[in-house]
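Every protein chain except one is present and positioned as in the full complex.
Let's turn to subunit A:
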Amino acid sequence: MLDSSRQRMAGGQDQKWQKDAADQNFDYMFKILIIGNSSVGKTSFLFRYADDSFTSAFVSTVGIDFKVKTVFRQDKRVKLQIWDTAGQERYRTITTAYYRGAMGFILMYDVTNEESFNSVQDWVTQIKTYSWDNAQVILVGNKCDMEDERVVSFERGKQLADQLGLEFFETSAKENINVKSVFERLVDIICDKMSESLDSDPTLVNAPKGTRLTDNPMPTNSGCQC
């Protein structure tokens, strides 16, 4: 049921174990979830960010999947563990189990799909119910390249975001519009929140130690200017 294909647990395990030494090389690890209705473009968004690739031939995500990307911020290596979730409603019983411990959420709708926009409130409730109180959320209206088919205006998106107290971006995974900005902004607001709550709870900054199978450091300099 779980799409473990990208989790690379099968095969080459010995090599992966050896690689681990290098993988310890990060200062923080943030767990981020991408959620939203089915086929709004979550997987495409993640692949655009992590691999800078786009194809219209993605398979529907069954269950949950993740990718890892390491970015630099203020001389710190921040490892992002980004979870991609199945959008179909009934998978929520599976995906919400992964909300725990998530520091950031990208809540996505499709600007050409009214229903996906109408579900935003519902997704916010899910976050409130299942995640840590300090989790940061960005509302994202994807597929903004499809102007002709747009049914949700930028203004409506912005208005809803303001109402819910969320940051807002319109993006296109296909045309690579604002994809990187969303992640950078999310990392920033997580960092801000972290330093805010550092005094009260220092355990939030733990970079977990121990061998890791799935780490996949990419020497990316994503030019975070903060």
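Some points to look at:
Just so we're on the same page, a residue touches a chain if its C-beta (ideal position, glycine included) is under 8 Å from a C-beta of that chain, and two chains touch if they have at least 3 such contacts; residues count from 1.
The rule is simple: contacts and distances are computed from a predicted model.
When the listed names "Heat shock 70 kDa protein 8", "DNA repair protein RAD51 homolog 3", "Rab-GAP TBC domain-containing protein" or "Trafficking protein particle complex subunit 2-like protein" are checked against UniProt, the chain not shown comes out as "Rab-GAP TBC domain-containing protein".
Annotation: of A:86, A:124 or A:173, A:86 touches the absent chain (contact as defined above). Touch with the chain that is not drawn comes from one residue among A:42, A:67 or A:143, which is A:67. Within the entire complex, the positions of subunit A that touch the omitted partner chain are 1, 3-6, 8, 10-12, 15, 38-39, 47, 50-51, 53, 55-63, 67, 81, 86, 88, 90-91, 93-94, 208, 210-214, 216, 218.
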